[in-house]
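Below is the structure I would like to discuss, written out as C-alpha cells.
As you look at this complex, bear in mind that one protein chain is not there, while each of the others sits in place.
Labels run A, B and C following the written order; every chain starts at residue 1.
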Amino acid sequence: MTLHHYLILAAVLFCVGLMGAFTRRNAIVVLFSVEIMLNAANLNFIAFWRYSENPALLHGPLFTLFAIAVAAAEVAVGLALVIAVYRHFKTVDLESMDTLREE
Amino acid sequence: MSLDLIRDILIATVPLLVIFPTLFAFTTWLERKALARIQNRVGPNKVGVPLTRYGGRFSLFGLGQPLADGIKMLFKENIVPRDADRLFHLLAPILALIPAMLVLCFLPLEFPWTESLLPVQAFLLDGAVIFFFAITGLNTLAIFMAGWASRNKYSLLGGMRAIAQMISYEIPLVLSAVVVVMMVGSLNAAEIANAQADWNWFVFTPWGLAAFVIFFIASLAEINRSPFDLPEAESEIIAGYFTEYSGFKFALFFLGEYIAMFAISGLAVTLFLGGGAGPGVAALPWLSTVWFIAKIFALIAVMIWLRGTLPRLRVDQLMGFAWKFLLPLSILNIIVAGFAWHAQQQASGILKAIIWVACLLILYATAKGLDQLNRPNVRPREYKYAE
Amino acid sequence: MSLLGGGIFKGMAVTLRNFVGSYFYKDRLTTNDYSWRPSDKLPQRAGEYPKEEGEQLRDTTTVTNYSRNFPMLLHDGSEPMDTIRCVACQICERECPPQCIYIEKSTEKKENAGGKPQFFPATFDIDVSVCMSCQICVEVCPFDAIVMNSQFELSTPDRFGGLLLRRDDLLKSNGYYHKIHPEEATARDKRIAEEKAAKEAKKKAAAEAAKKMAEEKAKAEAEANEGTPDMEENTE
Partner (left out) sequence: MSEQIAFWMLSAIAVLGALVAVRKRNLIHGVFALMIFFAALSGLFLLLLAEFIAAVQILVYIGAVGILLLFAIMLTERVTGDDGRRMTSRGWFWGLVVAAAVFVILLLPAIQELPPPEAAQAIDPSVKELGHKLMNPYVVTLEVLALLLTAALIGAVTAAQGVRIPKEEDSSE
C-alpha cells in the first residue's frame, strides 16, 4: 500500500459526497454528503501523516481530531437548522425553500 | 506469516465465543432460580441433564432448562410482520450481537493457552478502553433498527427510549472510567489491570469507589437491566423493540443482551476490581482467569439481586437521574480525584488518611445535596378520611 | 438525615431475607409440586386433563379457594342438560368485554331445574384464549348459571380449536362448585334459597291479598248493588 492508494480513495469518496450534495434535494441527504466529504479529507490527513517524513510529530491525528470535533459541532448546528427550517416551511426539500426568489 | 497469524487469532478469539455463550446459558438459569427464590418460588427444577426424562429423577436443580429453552427457541416459528422492513428486521438481532461479542476481546482475560499469542490480543491495544466504549455504543443502533424495522409503534417507542437512555448514560459511564484512566495514565486494558496488583484495587480509594458506583449504575442503564429496563417495559410498551421478534431472532437479542452484561461487568472488573488479581495468582497463573470470571459473576449476582428488588423507573426520573445526578457527580469526582491524587503523592501516613476522609465527605455531601436538590417539590400526601 | 440510597439497601435486605429464607423454611414456598406423569399424553382440548377425574378434582382443589380462572356453567343434578340453570338469555354474551362468549338459543323449550319449561343454550362457547377472567358474566347472570372455575391446566397443542370450550366442557355440577369454592357456593346457595323463599312468601302474600281483594270486591259489589238505586236517585 502506498500513499497514492489512499489519496485516490479519498478523491473518490470526496467526489461521491460532492455528487450527493449537487444532485439531491433533501437537506438531510446534503448533510450526509458534507459528512462524506469531511471524512474523505480526514482520510487524506491521516494518510499524509502515515507516509510523512516525521510521523512522531502527530500532526495528522491532531488535525483530524480537531476536524472531527468541529464536524460534530457542524452536524449539531446543521440539523438544528434543518429542523428550524422544517418548522417554517413544513418541508426539507431544498428547492421549495425559495421565498427570496422573485416570481 | 499469514497462516500463523490466522491460527493465533483463532486461538485467541474462539474460546471467547465458546465460553461466554455457555456462561450465558448458565446465567439465564441462575437468574431464574434467584428471582424465583427472592419471590419465594422454586424456579425451574424439572428439566434435568440431557437424555434424562422430563421430570425424571436426575433433574439436578433444573440445570437442563437452558438447553430445553434453546431447543425451543430454535424450532419456533419465525414471524415477520407484513409491513416490516425485512432486511433490517433480519439484520437488527445480528447487529445487536456483534458489538457485544466484539468487545469481549478488549477484556484482559488471559487464558493459559493464549500466553504465547501476545501480539494479537486486542486488550493490548493502546486505546482498548476507548474502543470498548465506542463499540458498545453500536448496540444503540441495533435496538433502533429493530424498533424501526418492526413497523410497530410500541417497538418504535422502545427503540427511541433505548437511544435516549443509552446516550444519556454513556456520558457518566465514560466519565467515571476517566478517573481510572487518569490514575493509570493509560487506556490499555492490560496496563490498567496490572496497575491494581497487590490489592491496590481502585475501588478501595474514595474516588474509585464513587466512580465504581456511578459506573455500575450507568452500566445497568446501558445494558437495559432492571430498574432501567424502560426500553423493554412489558407493562407499558409490551416488550419494546423486540415485540415483533420470535424464535431464533429473539434468542439472538437475548444472547446479545447477556453478552453485553458480561462485557460491561468485565470492564468494571478491569477498571475497578483489580482485573484477574486475587489470592493464589502468583503461584498459579491460570487462577487469574478464574478470578476474573468469578468477579464478573459477583457483579451479575448483584444485578440479579437488584432486579428482584427495585421497581422500574419512570422515563422522566430516568433522564433526570442521568443528567442531574450522575453527570455532575462524575464531573466532580474527576476534579476531586485529580487534586487528591496529586496531594497524596507527596503526603504520607496520617495526611493521606485525612485526604481520603475529606474526599469521601466531599463526594458524599455532594451526592446528598444533589439528591436533595432533585427531590420533587411535593409534600407528603394528606389523607382526609382514611387514617 | 437518612443515608443516601438507604431505601435501596433496605429493599435489598428484604429480598435477601426472602432468598435465604426460602431455602430454610419450607412453609415460605407457596407453590406446590406439580404432579405430571411422563406417561401422560398432551391434551387435545383445553380442560381435557389427562388424569382420572378424582385426581383432576384434587388438582383444582389444591389451589386456594379464592383462585378463579375461567367461567363454567352450573347444573344441579346428575344429568347435565336436564338441570342446566342457563336459560340462554344472552346477557353475559352482551356484557362480555372481550366478547369471548357465543350463545345460540334453542328453538323449543324444555323443562329445567325449576320445573318450568325454559329455553336452553343450543351452543355455548367460551374462547379461553380471549377470555380475560374479569368475572363480569358471573356478576350479570340473573340465574346463577355461570360461575368461575379454578381449573388451570388448559394447555393444548391446538391453538384455535383446542382453546374453544364447548357447552359440554363447561357444564359442571353444583357439587363440584361446592368443592372448589366452598364458601362462595354456600353463600350463593343460601342466597338462592332465600330468594326462593322470599318469592314463595311474596306469592303466598300476593295470593292472600288477591283473595282478600276478591272478597272485599265481592262485598263491595254486594253493597253497591244495594246502593245503586240511591245513587241513581242522587245523580238525577
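The rule is simple: contacts are C-beta pairs under 8 Å (C-beta built on N, C-alpha and C of every residue); 3 or more make two chains touch, one makes a residue touch a chain.
The structure presented is a predicted model; accordingly, all values stated were derived computationally and were not measured.
Asks: Out of all the chains shown, which come into contact with the hidden one?
Replies: Touched by the chain not displayed, across the whole complex: A, B.
Asks: Quick one: which of B:Met145, B:Ile304 or B:Leu326 touches the chain that's been left out?
Replies: Touching the chain that is not displayed is residue B:Met145.
Asks: What does the interface between chain A and the hidden chain look like in terms of residue numbers?
Replies: Where chain A meets the chain not shown: residues 1-9, 11-26, 28-29, 31-33, 35-36, 39, 42-43, 46-47, 49-51, 55-56, 58, 60-62, 64-66, 68-77, 79-84, 86-88, 92-95.
Asks: By the contact definition given up top, give the residues of chain B that touch the hidden chain.
Replies: 2, 5, 88, 125-127, 130-131, 133-135, 137-138, 140-141, 144-145, 148, 151, 156, 160, 163, 167, 170, 185-187
Simple rule for what comes next: only the chains that are shown with their structure count from here on.
Asks: What is the shape of the graph in which nodes denote protein chains and edges denote touching chain pairs (line, ring, star, complete, other)?
Replies: Contact pattern: none of line, ring, star or complete.
Asks: Select the chain at the greatest separation from chain B, using centres from the mean of Cα atoms.
Replies: Farthest by centroid: C.
Asks: I'd like the Å distance between the centres of chain A and chain C, where a centre is the mean of that chain's Cα atoms.
Replies: Averaging C-alpha atoms per chain gives centres 72 Å apart.
Asks: Taking each chain's centre as the mean position of its Cα atoms, how many Å separate chain A from chain B?
Replies: Centre separation, chain A to chain B: 35 Å.
Asks: Multi-chain contacts only, two chains or more: what residues does chain B have there?
Replies: none
Asks: Show me the residue ranges of chain B that touch chain C in the complex, using the header's touch definition.
Replies: Counting only chain B, the residues touching chain C are 34, 37-42, 53-56, 305-306, 308-310, 364, 367-368, 371.
Asks: If we count contacts the way the header does, which residues on chain C are in touch with chain B in the complex?
Replies: That would be residues 1, 4, 8, 11-12, 14-16, 18-19, 21-23, 28-31, 36, 38 of chain C.
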